[in-house]
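A protein chain is absent from this complex, but the other protein chains hold their places.
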Amino acid sequence: MSLPERKTDIGPPHYEQFLPPVIKNNYGKWKYHEVLSPGTMVHVAESGDEIYTVRVGSPRLLSTSSIREICDLAEKYCDGYLRFTTRNNIEFLVSDKSKVDPLVAELKEKKYSVGGIGPRVSNIIHTQGWVHCHSACTDASGIVKAIMDELYEYFTEKTLPNKVRIAVACCVNMCGAVHCSDIAVVAVHRKVPVVDDENVAKMCEIPTTVASCPTSAIRPNPKTKSITINEEKCMYCGNCFTVCPPIQIHNPEEDGVAIVVGGKIGSLRTSPKFSKLAIPFFYNDPPRWPKVVDAIKNILNVYAANARKHERVGEWVERVGWEEFFKLTGIEFTFQHIDDFTFMRDTLRTSAAFKF
Amino acid sequence: MSLPERKTDIGPPHYEQFLPPVIKNNYGKWKYHEVLSPGTMVHVAESGDEIYTVRVGSPRLLSTSSIREICDLAEKYCDGYLRFTTRNNIEFLVSDKSKVDPLVAELKEKKYSVGGIGPRVSNIIHTQGWVHCHSACTDASGIVKAIMDELYEYFTEKTLPNKVRIAVACCVNMCGAVHCSDIAVVAVHRKVPVVDDENVAKMCEIPTTVASCPTSAIRPNPKTKSITINEEKCMYCGNCFTVCPPIQIHNPEEDGVAIVVGGKIGSLRTSPKFSKLAIPFFYNDPPRWPKVVDAIKNILNVYAANARKHERVGEWVERVGWEEFFKLTGIEFTFQHIDDFTFMRDTLRTSAAFKF
Amino acid sequence: MSGKYKTPLLDELEKGPWPSFVTEIKKAAQSSSMPQMADDELGQLEKSYSTRLGYWKHGGIVGVLGYGGGVIGRYSSLPDEFPGIAHFHTVRLNQPSGFFYTAEALRMVCDIWDKYGSGLTNLHGSTGDLVLLGTTTENLEPLFAEYSSRGWDLGGSGSAMRTPSCCVGMARCEWANIDAMDICNTMTQHFQDELHRPAFPYKFKIKVSGCACDCVAAIARADLSIIGTWKDNIQIDQAEVKKYADAGMDIQAEIVDMCPTSCMSYDNGEIKINDAQCARCMHCISKMTKALKPGKEKGATILVGSKAPIVVGSLLSWVIVPFIECKPPYDELKDLTEKIIEWWDDNAKPRERIGELIEAKGMRPFLEAIGVPPQPQQVKEPRKDPFFFWAESDFKK
Amino acid sequence: MSGKYKTPLLDELEKGPWPSFVTEIKKAAQSSSMPQMADDELGQLEKSYSTRLGYWKHGGIVGVLGYGGGVIGRYSSLPDEFPGIAHFHTVRLNQPSGFFYTAEALRMVCDIWDKYGSGLTNLHGSTGDLVLLGTTTENLEPLFAEYSSRGWDLGGSGSAMRTPSCCVGMARCEWANIDAMDICNTMTQHFQDELHRPAFPYKFKIKVSGCACDCVAAIARADLSIIGTWKDNIQIDQAEVKKYADAGMDIQAEIVDMCPTSCMSYDNGEIKINDAQCARCMHCISKMTKALKPGKEKGATILVGSKAPIVVGSLLSWVIVPFIECKPPYDELKDLTEKIIEWWDDNAKPRERIGELIEAKGMRPFLEAIGVPPQPQQVKEPRKDPFFFWAESDFKK
Amino acid sequence: MPTMEFEGKQYEVDEEGYLIDWSVWTEGMAEVMAKQDGIELTEEHWEIIRFLRSYFEKYQIAPMIKILTKEIAKTMGKEKGNTKYLYELYPAGPAKQACRYAGLPKPTGCV
Partner (left out) sequence: MPTMEFEGKQYEVDEEGYLIDWSVWTEGMAEVMAKQDGIELTEEHWEIIRFLRSYFEKYQIAPMIKILTKEIAKTMGKEKGNTKYLYELYPAGPAKQACRYAGLPKPTGCV
């Protein structure tokens, strides 16, 4: 079979061709929206036109078969129009109000997870993990599934003080937005990488490898034409492994995940915030990482019970103080919590006022 | 004349011998105090005993003659008891209430500056300047005198939203508490130091000199056995000059002072704060540095007009935002204001929310 | 064709209400023309679950002719045990702005993918691409020919411009101050060469959000973050304010007291805003969308530099241009972006992101190079130490 | 003997209401037995005012026998022009804690000083010493003999313990939670050897404040900052609360709304405090001293590390021990201080302050060395990046 | 581990044909590799290979593309100092293909 004519530099298809007519007609002229249920909302245009959105959860890792099923539903209820959200949920774009309830009914019948709109837990941003990435220090999809099963009702029903954005990163490269999430899981190594001198000499750019280390723990070793790592200085970031494969960072015995909390993205009320370390380590515990799931649920519950309406996790913690966060959640405070890197100065307590 | 017997390691005289009886009797048992006027306050003990304090300003640099005059007054009104404050004011400790008014009257008659208690400008913390320090990049005493003359009524009469702590440092060693003052003057160099190679080679520890540079601008120069300074990297801190005298940092043409604002020490309401750069430079302009004085008065006035009661300068600025501070004071914002050193990350704006 | 491996651990993850990726992998084997790929993916993943170790080699260097990016080479480190995934490359298709599709278009993507790949996808990748997960080297050229002939192009990878992405913006949001989708699409088209042929020191990402809610997380993960805002006054509909109050909203506590600048008041059922003091944070607007609206003089704030924590800790983007107009054809924006990239490209070391470069060199040379003056909006607070540079030009003043 | 030089510039600074240091210099020449010192000081200063340049050489290395510190050597760089200040050393007399004096004691200080020095003083130096400004090398020994025989000792200088200082504390302040003056005096006596014979990597300063108002600025300029606090509940006198209200204080706005932890309320004329949430910041107490008082279970917070900006920016002290009892003979405090100093002395490079050393090594080795466990009170917030160390001992858990 | 035959000897390469040991490379290997890709190495191709190789030997790292294009501009003329030209010569990409021919370590990381 001869191949069709190949093109380059055409860029993505123009979005316009995928917009439902009501959106095209009211583009930039929306007046307000209303959240009708945890999984449905309506946007009303200045013209009075309406577009209904029905949101369902997605594992993000989708088979073509599942995509086709979703397409079927979109055709049945939405003239074929659908979109995905920036957090990988599926949104059915219903122009005909009367089709909303039947769509929702069919979705629920087919066990789709309708929800995620408004002040609740939405989909978990995550990345490849053992499914596809050589850098993975844990599996992302499995942790996500385990957490979402447990927090399911926070997606489909329950209300929280505000949105809670959860993320999972399968290594410190942090391909998601873990560094600014309300609650996030990030996989971490805990052992100095093992250097295969022979292959480092053959396969690696030594200056690049030396330069890759954030703590200057790496020095060239002229004798072996390889490198040596100062064990005192190494904090297991794996950046050397990224640029030089024969430096092996994975250690299935001692790899695992940390939990960070209190980040946010939006500039509402308070500035965007980085997530901060809450729990430094759990061993990898597939398939369901039960301790990780429990810990997250605990944090979420304490937040739900203590935060004021509209307060994000980080805003609540900053209002009550981190010392209070540790007390309320019962999380142990360890040496790992104390910053000894870039932000050390910025994070140590420089005030005589604090809570006991 | 034979010398009296020399002693060592005796430490300072014990304070107890200098305490007025009423203080000794009520030590640690004070109940409350009341500010009676800008220069007088009374402390009342649980026992009902009272001690009156009359505070007067001091240039800190005092001649023995002046000290004797003060002693005379202390003897006349306070049984000889007096103290100095941590900001170098003189405090007459009056145990007999009836002597307070006569003391104040005599002080005023003798042109002492009675004041500095409560929410006002107190004495300016400052250091040696040209009077005694080789490191001085300006004179401290002169600037202090010029400022206090201008702000005099804020010491003796006027009320401000809260205390305003002013300081002057004659070089970036900052022997005062300039780095945490409401408003402060700090002398700065602006030119790369000039190296006298021959004397550096003879008189300096080269490794110490190299290590002294915060920006690693200094490299040893094996040829001259001296050092070389990378002009691009030098930010004129003078630390090399401190450890190696033949490196000359003074430049009378281009030395001058910067004004920093918004620092505080106490942990009340908000954490202690570093002062931040308000105006990067004024030329040294002895004897009265009029532009510096004007600039400080302007900042003080804007603060007085805009801050809420009990707000310190830094608290006010942080509430309204630094962009508002520059707008209200009319101070020009320059490249120098943008941190490019230790705290750069911490100071750049990482939010979409700010005022225009 | 599924069921090649026993997967007791993964099967656990088919239980529970949330949709299961394990089920998806199993389903993929049903429709793909190469079912062995998803099968072996499942088998290897089960092995990872039992040994707690991944089995992928470092990224490979495969691609399509004429492009330097868009494909992530991937090889199993156990090709003998799992031959179906000896090659298991991902293809990044550049998503349409805003992630809008028709069923028809998506089906086309699926059909081609079933023909040349594993049948597994990510909708979407973290950067925004439509990620096709798992194909072989020999299939890359035909696959690209089919996709490109049908209007789909590859996204970015490597040391290149990365696929820009954006929030839904004006398509379905009443708060969009800029046309995020149009800007995203325009920038993507404008930088096609930079996107496909890596020639930068490292990756460069662009993300566009219509307002400070920042629904595409631009401020945290884009070298260039474009965020919509306005200059004039918030539009207030007092009748609607009253309705919120009537519906039980505690306007004082939920809105006024949470305003970060305390520039609002609520008296006699009316909201008043001192707009000169408003920071346009979006809190009040987002919680009272029927009553409050952004102003009419719209544009964007340009921020630069965010990234993940490697090497010395994450960065959030820094405000560079507080306000810029954003109207088609967006010449000013393109121009500014080009200057930003040029300075970075000229000065960065390999693997140095622009945020890191600015940190290394200081704001001044960067701002001078792109022709933006210093402004208080660029800082949260001025510097705290007395160590600042002077340029020769400063002395002339 | 004054009037040797024309000083038109300095004379300007005798005008105006604030007391003039110029007048003081002129006066010093009247009483000192060496009037030429103050005279030449004035002359050289006038020259500095006209040239905008100082004329002092780098610090000299003079002192008294058996001591390594306490005197700052100073030489004019224009000894021929100003011979009176060819030598112009300062002597640091260790002040009595709290800066209390009797007229008698001060007169004695003056008399000796007029005999051996310029007649100029600083009451006090920034560290706290009673500074005697300007004497010659040959006068140092006799001067020291006279002062020491009369109960006065030198303060610190050089790479040594520096003269500790403190706020007025229990002597005249109702908020003192610790006996700042007694602690200051005790520590000064305890560290006499370290104070007089420099053997540290650099200076080490101790300052003691009775409460979080921190009237001696301990948190900003002491390597070891001791700040009084309490553990139990703020003592409230509701009758006095009422009086403040009656006197016109807006308690809600000035007190309750300014409480940083929002742990107060004011209802029906009564203040209630949720003490578990109180940060003991001193705001409410300081503004309503008749109504509110610190609790009864008193002690101190120990903070470490503050200093001026050289080398890489100022530091504020960091909380190390949130609460420690402080009762005579203060054994726990002395012990802790010794451990802190020992770790620093063992590890620091020359000219490295303890705050800088902790920054270089991390909190963990420091806390482990002094036997203090990690506690959330030590941080404002936990770390933001995922880069943290593990010790072998952590794995055993 | 796959291998590549050259002048009768076997050399280890990875699954993408990169030499495992950069130090064993000789010029002839580039010809063999190019032939496999159906590319005839012209002097223009060699210009790039030689630059890559000598740069690597000097600095132990592959040059950034911008350094490569600058060098090309210098030696081949300004109009050729751009990525377009490089992709004409090496359609699979200069970083990928030319580095392989030059026997450099496989580029890692950022993909």
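By letter and in written order, the chains are A, B, C, D and E; residue numbering begins at 1 in each of them.
Going forward, contacts are C-beta pairs under 8 Å (C-beta built on N, C-alpha and C of every residue); 3 or more make two chains touch, one makes a residue touch a chain.
Source: prediction; values computed, not measured.
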{"item": "Omitted chain's touching partners, listed by label", "value": "B, D"}
{"item": "Contact partner of the left-out chain, one of D:Tyr202, D:Trp230, D:Tyr244 or D:Phe388", "value": "D:Tyr202"}
{"item": "Sole contact to the chain not displayed, among D:Gly158, D:Pro260 or D:Pro376", "value": "D:Gly158"}
{"item": "Contact residue for the chain not shown (choose from D:Gly43, D:Gly68, D:Pro164 or D:Pro309)", "value": "D:Gly68"}
{"item": "Sole residue of D:His58, D:His124, D:Arg172 or D:His190 that reaches the chain not shown, by the stated touch rule", "value": "D:His58"}
{"item": "Residue numbers in chain D that touch the chain omitted from display", "value": "57-63, 65-69, 72-73, 75, 86-87, 137, 157-159, 193, 197-203, 345, 350-351"}
{"item": "Chain B residues that touch the omitted chain in the full complex", "value": "199, 202-208, 242-245"}
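The definition used in the following text is that only the chains that are shown with their structure count from here on.
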{"item": "Path length in the contact graph (chain C to chain E, fewest steps)", "value": "1"}
{"item": "Chain pair showing more contacts of the two, A-D and B-D", "value": "B-D"}
{"item": "Most remote chain, CA-based centroid, reference being chain D", "value": "E"}
{"item": "Rounded Å distance between chain B and chain E, as computed from the means of their C-alpha atoms", "value": "64"}
{"item": "Rounded Å distance between chain A and chain B, as computed from the means of their C-alpha atoms", "value": "49"}
{"item": "Of all residues in chain E, the ones touching two or more other chains", "value": "61, 106, 108-109"}
{"item": "Chain B residues counted as touching two or more neighbouring chains", "value": "172, 174, 179, 214, 237, 267-268, 271-272, 274, 341-343, 345-346, 350-353"}
